[in-house]
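All protein chains of the complex are present and in place, except for one that has been dropped.
On to chain A.
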Amino acid sequence: MAEVLVYVDHVDGAVRKPTLELLTLARRIGEPVAVALGAGADATAAVLAEHGAVKVLTADAPEFAEYLVVPKVDALQAAYDAVSPAAVLVPSSAEGKEIAARLAVRIGSGIITDAVDLEAGDEGPVATQSAFAASFTTKSRVSKGTPVITVKPNSAPVEAAPAAGAVEALAVTFGALATGTKVTGRTPRESTGRPELTEAAIVVSGGRGVNGAENFGIIEALADSLGAAVGASRAAVDAGWYPHTNQVGQTGKSVSPQLYIASGISGAIQHRAGMQTSKTIVAINKDAEAPIFDLVDYGVVGDLFTVVPQLTDEIKARKG
């Protein structure tokens, strides 16, 4: 059976959920061979094996942390040369997309980004994508070279599928471009203890209607009652009420949770672009004409300052 390369997104050996989803998709096309780079790469093997990786190629070198993107491209290319896979799958993070794109140029392949589903097809893997702020669904293929495909979080279930997952060291030689962009400083994000926005099953977002940084506490309280991640519209982010990393939409994160709750958000096209594929959508807005209500499964026309706290209290009461 053909092998499929899966690029592993991990933090110091802790594999992030979208990578496990990629393994599910990879198994539809062939045998997953994982590539894990950087500090803690070896520690990823156990969980990757549980989810179907037949092999885990690992490499660590200071270059991965000290220079931007290109060292990882060199390593993924080394894995590609070693395996000759039928496809290369990479998580659709900002960095993942850049790595995938540069690999595609080098190996003379087409690239598909932000797939939300993947199936085997007669002419190679068929990717489902969303277009025009998720108002269209397209199916496409890579028609030249080995398909390189980046896949969004929440595109497939995580499935247990025990495989060998034997660790093999990957030999990497860095090219001249690898040290072009130096990372001279790094400030890690502080953990909020809440789920990662793109991976969360429930996202609770606030917009301009929240009217102040100090008021985001009621959005956070609702999120915490549901074990949800917190999102924000660009208006709320631009006003400085919430960090940009939490922005949902075209120039922020794109989310596709089971449940999305928008409070004080009008539903502009650029915001929709990042949340329209959520399974269930709920909105609280005092303007009955707000476009967000066109999307909702359930909407409350009302003041978020009374509706949201009442909802939070009711959820807590029901959960006991």
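Criterion: contacts are C-beta pairs under 8 Å (C-beta built on N, C-alpha and C of every residue); 3 or more make two chains touch, one makes a residue touch a chain; residues count from 1.
Keep this in mind: contacts and distances are computed from a predicted model.
Visitor: Could you check which of "PepSY domain-containing protein", "Sugar ABC transporter ATP-binding protein", "Lipid II isoglutaminyl synthase (glutamine-hydrolyzing) subunit MurT" or "Electron transfer flavoprotein subunit beta" matches the UniProt name for the chain that's left out?
Guide: Of "PepSY domain-containing protein", "Sugar ABC transporter ATP-binding protein", "Lipid II isoglutaminyl synthase (glutamine-hydrolyzing) subunit MurT" or "Electron transfer flavoprotein subunit beta", the absent chain's UniProt record names it "Electron transfer flavoprotein subunit beta".
Visitor: Any idea which of A:Leu68, A:Ala120 or A:Ala221 touches the chain not displayed?
Guide: Residue touching the chain left out of view: A:Leu68.
Visitor: Among A:Arg106, A:Arg194 or A:Arg208, choose the residue that contacts the chain missing from this document, as touch is defined above.
Guide: A:Arg106
Visitor: If the hidden chain were put back, which residues of chain A would touch it?
Guide: Per the touch rule, chain A residues meeting the hidden chain are 11, 68-70, 73, 93-95, 97-98, 100-102, 104-106, 109-114, 126, 130-145, 177, 180-189, 202, 226, 244-245, 250-251, 258-259, 269-270, 273, 276, 280-282, 284, 288, 293-303, 306-315, 318-319.
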